[in-house]
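To start, I am sharing the structure in question, which I have written as structure tokens.
All protein chains but one are shown in place.
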Amino acid sequence: MAINLRTAAVETREQRLGTIIGWDEGSAAALAEQSDFSRGCGTGCGPGTKGSRICELQSPFTQGGSCSEQVVQGQAGSILDAVLIQHSPIGCAANQAANNTNFRNTLARRGMQVRNITALSTNLTERDMVYGGVEKLQATIRDAYQRHHPRAVFIATSCATGIIGDDVETAAREVEEEIGIPVVPIFCEGFKSKHWSTGFDAIQHGILRQIVRKNPTRRQEDLVNIVILSGTDVYTPMLAELGLRANLVVNLATVEQLEEMSEAAASVSFCYTLASYFTAALQQEFGVPEVKAPQPYGFAGTDAWLRAIAKATNREEVTEAYIAREHARVKPIVAELREQLQGLRGYVAMGASFAHGVVVVLRELGIEVPGTLVFHHDPTYDSGSPERDTLGHLVDATGDVNLFTVGIRQHYQFYNLLQRVHPDFVVIRHGGLSPLAARLGLPSLQLGDASFPVGYQGIINLGAEILAVRGQRKFHEDLAAHTSLPYRRSWLEQSDPFALARTVAG
Amino acid sequence: MAINLRTAAVETREQRLGTIIGWDEGSAAALAEQSDFSRGCGTGCGPGTKGSRICELQSPFTQGGSCSEQVVQGQAGSILDAVLIQHSPIGCAANQAANNTNFRNTLARRGMQVRNITALSTNLTERDMVYGGVEKLQATIRDAYQRHHPRAVFIATSCATGIIGDDVETAAREVEEEIGIPVVPIFCEGFKSKHWSTGFDAIQHGILRQIVRKNPTRRQEDLVNIVILSGTDVYTPMLAELGLRANLVVNLATVEQLEEMSEAAASVSFCYTLASYFTAALQQEFGVPEVKAPQPYGFAGTDAWLRAIAKATNREEVTEAYIAREHARVKPIVAELREQLQGLRGYVAMGASFAHGVVVVLRELGIEVPGTLVFHHDPTYDSGSPERDTLGHLVDATGDVNLFTVGIRQHYQFYNLLQRVHPDFVVIRHGGLSPLAARLGLPSLQLGDASFPVGYQGIINLGAEILAVRGQRKFHEDLAAHTSLPYRRSWLEQSDPFALARTVAG
Amino acid sequence: MVTALKPRAGQLPEANDQGGAIEQARYVCALGAMQTAAAIPRTIPITHCGPGCADKQHNALSGANGYQGGGWGGAGVAPSSNASQREVIFGGTERLEELIEASLKILDADLFVVVTGCIPDLVGDDVGSVVRGFQNRGVPVVYAETGGFRGNNFTGHEVVIRAIIDQLVGPYKGPREQGRVNLWSLLPYQNTFWRGDLEEIKRLLEGIGLRVNVLFGPESAGVGEWRAIPQAQFNLVLSPWLGLETARHLEGKYGQPFLHIPVLPIGAKETGEVLREIAAFAGVEGSAETFIAAEERRYYTYLEAFSEFYSQYRWGLPARFAIAADSTYALALSKFAVRQLGLLPARLIITDNPPEELREAIRAAFQVLDHDVAGEIEFIEDSYLIHERIRTASFGHKPPLIFGSSWERDLARDLKGFLVEVAFPTSYEVVLARSYAGYRGGLALLERIYTTVVSRNA
Partner (left out) sequence: MVTALKPRAGQLPEANDQGGAIEQARYVCALGAMQTAAAIPRTIPITHCGPGCADKQHNALSGANGYQGGGWGGAGVAPSSNASQREVIFGGTERLEELIEASLKILDADLFVVVTGCIPDLVGDDVGSVVRGFQNRGVPVVYAETGGFRGNNFTGHEVVIRAIIDQLVGPYKGPREQGRVNLWSLLPYQNTFWRGDLEEIKRLLEGIGLRVNVLFGPESAGVGEWRAIPQAQFNLVLSPWLGLETARHLEGKYGQPFLHIPVLPIGAKETGEVLREIAAFAGVEGSAETFIAAEERRYYTYLEAFSEFYSQYRWGLPARFAIAADSTYALALSKFAVRQLGLLPARLIITDNPPEELREAIRAAFQVLDHDVAGEIEFIEDSYLIHERIRTASFGHKPPLIFGSSWERDLARDLKGFLVEVAFPTSYEVVLARSYAGYRGGLALLERIYTTVVSRNA
């Protein structure tokens, strides 16, 4: 299937990949099996037909989710010399504040000068709903340009502008011509996709269309695009060992870095949910090879990931030496950690491919992982490469996960899921579920820094972190003894998180 | 009178200068008159005979004062590459904590890396009182040397070691020979002098004896010793205008800076109470000229002070140009401040010569100063130079102060003194009196940064600060309406702060 | 497609509709009033909106603002229709009905409050008819139209309150309980310190002899307290404008009088005055004086101790302050800073976008910060402009004191000033029961301001 950069709006994930958000039929292997066009089918297979074969559970009861715009806000708002305009009522800009603490903390971790994000909302009101918000948008773009002299402006659309039908594309093009920098509309109305990860595709689509250098005059043979999320820069030192430079995108990138993505020697990521669209499109449109490998988690994954990069950039020898050094350094520490962690059971709940990676690391640490919740499932990724079958890799490398669930971060279901397995701790990345675990007396390991579990050092990081948060159980147990949950007894006794969904379906 | 550097202990101020701590006979002119050997007598006059002529009031009621050791602690503890050892029970080291905040804040103001002071107490206990503390002292010196590798060690003695008769001089000499850096005993037992400013003399005495380079091989013709207290460095920029370098001592100096005092072209200060001993001794022992001039407060004082430095360093021309520039810059601002400050009355309470300077500045700002409290009075300074008659300069330059009082920072007397004049605000430097003013509804202007009122800029600083603290009266008035003082009604109705003293005397 | 908007239920104050773009938002949208519901014990909001709407509002309020937490029934608990393409095209009433029905099966609450986002309000879902169906079955559920474009969470708050009063509490003709008061003051969650502040205000009102329907937060008895609203002797509005509309509505509906005091009191001076005014209105002057005397004794003992710091700290205290905060805290803090600390206002910026017709009264309240100090305020919600205005303010020769939000951290650093975070978003303080109101809060605020001052100095 080809990526289509001609339309302004990206196709949703469910359209492109057959993404589902509700599945609870058994083990990880079963789901991998149902996603069989990704397991061994190869790049020729398109999504749609087989993807729809995965039976998706839909519950009548749903709690507040997340949306594509939220993802776009986080991504576009973190580009260092760009400005984000949220073309929306003020509510869509509510979590500028939360994004800002992420932005500032990441700047600090990356050793950069800490400062606020640069993001505006057009603050649409009732009047704008009637008369349209295009003029306000154009005025806001001009204001933003005058205030900050950015190298690019990103516009995130909203449910409201989608419904009232503002012609954001034309509006952006007009001001772009006027001010002479890219003005990039990102179409990311929340109601258009059932899963927020479409937001990653949307921002990448916009960057590919309007920022990435179309006809690069040079190839930078030592430059590797790495699609990241906010966190420590573990990649620059790692790639330096291989004689490579890391072009970290999108988080905390400059517009220049985004432009030169088409000049890189390869593209890779630590999370294929995140990077699916970008790396496939860069290969398709600009011939920048997508590194085909499992994700860099645990020894086997990291070995393979590094070797694939090495192959793509002709750096096999130096890479093997680096791998050997790291094995020698890390293995004794991991051995020690395994002893300390013996007997612990963990539950993982997060975005799909990141979860696959984290389970691998936990198991390399000797931790039992009887269950996992992923917030969605992509039956394939955009390039369709079987080497990128992260779920398959998880099962093949570390064994099955018996209770594997797809569910879109529902507080009430998390209760039943935890009751099924009674873990010692949960591993989490998104907000909203840990508080429930807390009220049940369980500590959460927070992977707020996305780089934390990555690579060889990531194994150590995760092991040490588990030891640290395990202590917190005393806090949570104390709390659990003095708190109540807002659910009915009947639900608290329910062992099936999808009981309501199955009732409706049945 | 010659300064005697042969004995280990300095002569007290009362012995050398006839210093008094209680006087309340009328105006500043009257006191200046009684100190007549300083007014015009010249360097030939010695203290002692005439000094004793000033009748000193002694009250049977006294509140906690301060001591020489406290001054030594502050001074020696601030030398950057030296260590202070307080040879004492732990109580003498109690205000290491307060010294530390001073030290840290001053480092910050001077743009240096903030860090803790380096000060130890020998922590003498009952057992040491019986068997003596010399061994503990020597062990502590060795420890301090091992820990910090200082360029010098200062030892402050205490009342306890003075009474039990520890031979600190011999103890210091022995370890000095062993470790090869100066180990400088400073004799500063609190009971030995009635006024803490003897502590300045004591530390300066020690530095002159054991640190200052005895036979300097060079003269640094652009180096001027400036004896300072903790605060902003206003001197380096000022002297740079004259093509001079400021050697700031003792606060935050290095041992090297103290060593090269004997190589300087001149010595000067903003406070002759503080610098009396140092500048006279440097002239007597090393031929470094003491700059003879009023202190640098207000236009006239600062003009004269700069001109005297210029004369001593042959920089008249550049100095006149600088003076002209500063007059042009500062006078219009002062004119504006005078308007805003019109009608205000201030009361000054602080160390003697600093107070003299501050009154001058207040009056140049158009503020009425009907009364002033100085914590002691030196009838002369060590060099005996009439140009340094700070009290005389105050009276001559700005007129008399009608209610001029010498009293050693007594909370209870401050009440009566303020009742006499009912000022709008008080100007203060030492702790302890402002809280009383506060309970009477009066704001205090805090001169914690000793450089604040100095020079031309000091006039502006003081004016702006008065405007700022004036606002605080709302706080103090609110407090005054809801608080009580711990004094008997009979005392609160007493108008004479020395009523008890006069009863005893009479 | 351009949709004709339905008129909203009832006659509520118009949100200011002239707003330009906003950089660095200082409030959330009307849907944020889901947290108004969540602030009532055992009450759960049901959010009928797009998939990210509820998450954004409650995360901002509960996560990025003092890390307050979302509450028992807010944050991740609140049901949401997570409206999709289908609800946009075909309407969302069926989905809402399904969601409410399912919520009743799963959730155990005393009250559900349906709040709507942009999508149903734009496509014209008849939410009222869905909810009335449940109400007719005796289900404790009400609805409020809080589409994001309709206003911010301040106006949304009053819409939710009115919904509960009109749809849950209903008519009342019974007797009044002398000495009971309904309190309308801070906006829960938006104000970082609302829990502690409401607790302190309740303590004060009980101290002078009243019984208090505090209505929100840990000290509230929950829905029962709401049902008792009509029985109260009077309504107390303790804020420059928020709650005023509610009080007027209650006056009209139940003939219940109200007392409007614009100043949330901080410190003994203001608190004593406010309590005396309330006591006079309520007829409890006697018990008030005893209470005030006891509180003042304690307060001024500490203040006397503090005065030793205040009168002789050596390293520079601020003399002028700037504020960028909502009306209530801006006025409360200004009064405290001016009248009780003796500071002067350098810039006063009101960030909560009050209704146009109430702005003159707010302006007037700031004109009398003290008998000799008038404050000029500006209504600005855009942080870029706010920062420009503070940058150009004159702070004299002293370091600026800034009462603001985390958005002011860079500004305070640039101006070498002291920032005390008191406004949304306060992302660099963890806040639990701390209060800055009343006697106890006044002392805590002194601690916070001057700890900020001394700890920055090395």
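The chains carry the letters A, B and C, assigned in the order they are written, with residues numbered from 1 in each.
To be clear about the criterion, a residue touches a chain if its C-beta (ideal position, glycine included) is under 8 Å from a C-beta of that chain, and two chains touch if they have at least 3 such contacts.
Keep in mind it's a predicted model, so treat the numbers as computed, not measured.
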Neighbouring shown chains of the undisplayed chain, as defined at the top: A, B, C
From A:L365, A:I428 or A:I459, residue that would touch the chain that is not displayed: A:I428
Contact set of chain A toward the excluded chain (per top definition): 101-102, 104-105, 107-108, 114, 428, 431-432, 434-435, 437-439, 443-444, 446, 448-449, 460-461, 464-465, 467-469, 471-476, 478-479, 482-483
Chain not shown, touching residues in chain C: 62-63, 67-72, 75, 195, 218, 298, 301-302, 304-309, 313, 427-434, 440, 443-444, 446-447, 450-451, 453-455
Interface with the unshown chain - residue positions in chain B: 59-70, 85, 88-98, 100-101, 114-130, 132, 136, 139-140, 143, 147, 158-160, 162-165, 189-192, 194, 196, 409, 411-412, 431-433, 435-436, 484, 486-491, 500
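Here is the rule we go by: only the chains that are shown with their structure count from here on.
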Pairwise touch network: line, ring, star, complete, or other: line
Chain A-chain C separation of Cα centroids, rounded to whole Å: 35
Rounded Å distance, chain A centre to chain B centre (Cα mean): 65
Centroid distance [mean C-alpha coordinates] between chain C and chain B, Å: 53
